[in-house]
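With one protein chain removed, the remaining protein chains of the complex are shown where they sit.
And then chain A:
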Amino acid sequence: MAHQADAKKSLDERGYTGALIHGDNPLKLFEKAVRDRIVDSYYWKEQCFGLNAATLLDRALELTFIGGTYGVAQKPTPFLCLAFKLLQLVPEREIIQYYLEQAGEEYKYLRALAAFYVRLAWEKDEDVYTTLEPYLSDSRKLKRRVREGWALTHVDDFVDELLVKNRVCATTLPKINPRVFLEDEDRLEPRVSALGDELEELDQEEEELEVDSGSEGEVEELPHGRANGIARTGSDGEVVSDEEMDGD
């Protein structure tokens, strides 16, 4: 079993025979403009030619930033080119899971790449959620290339973006049902947050704050003009206002 070294045949839209994702050529998950930029880029031509799922690791381990396209000419990042290559290769599930779990444990950019692929290519919503949610507790930093310059993000930030946003890294992500919908349909269990008990405590404080302001019968003006009403707690659990905390 072999696949072609370059993507010309799969890019040619006539008579595509091969794995289908969401009912269509996997390469079509990227828009035409982005596809053209990738295929014309030097990185794709030099480094992404003749890769298979194993040699792709060579390139993926050398990644130092994530991103979509940048600059005036919409230059694609190596991250995007490798994601495109993964879409061309359509590796087996186990290989992607290996990228995410074991190999990604040590190389965070590989994990980001695999997560991006999972979100794009896997068709069952439940699988996407259950596979990506464990990484919402991975707080390693990622460097991100944005249109003009750089930004800082984290692995869990990135995974959250993938699950919530519409457009990430120059691609429109395929539609998935929101988690609430899946929980209602009983296809998924309600989410257990990694924050666990801390979340409950936070919720309790919010309730207490509401109760306090309700009994006074006035609308309090919060110090420093802050819009949200969350006050911080001191170590003894009492609700302390901001002014007192500033003395620390």
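Brief remarks follow.
The rule is simple: a residue touches a chain if its C-beta (ideal position, glycine included) is under 8 Å from a C-beta of that chain, and two chains touch if they have at least 3 such contacts; residues count from 1.
In this text, contacts and distances are computed from a predicted model.
The chain absent from the displayed complex carries the UniProt protein name "C2H2-type domain-containing protein", chosen from "CDK-activating kinase assembly factor MAT1", "C2H2-type domain-containing protein", "Small ribosomal subunit protein uS5" or "ALA-interacting subunit".
Considering the whole complex, the residue from A:E92, A:E123, A:E185 or A:E206 that touches the absent chain is A:E92. On the side of chain A, touch with the chain left out of the figure occurs at residues 1-6, 42-43, 45-47, 49-55, 57-58, 61, 91-92, 94-95, 98-99, 102-103, 106.
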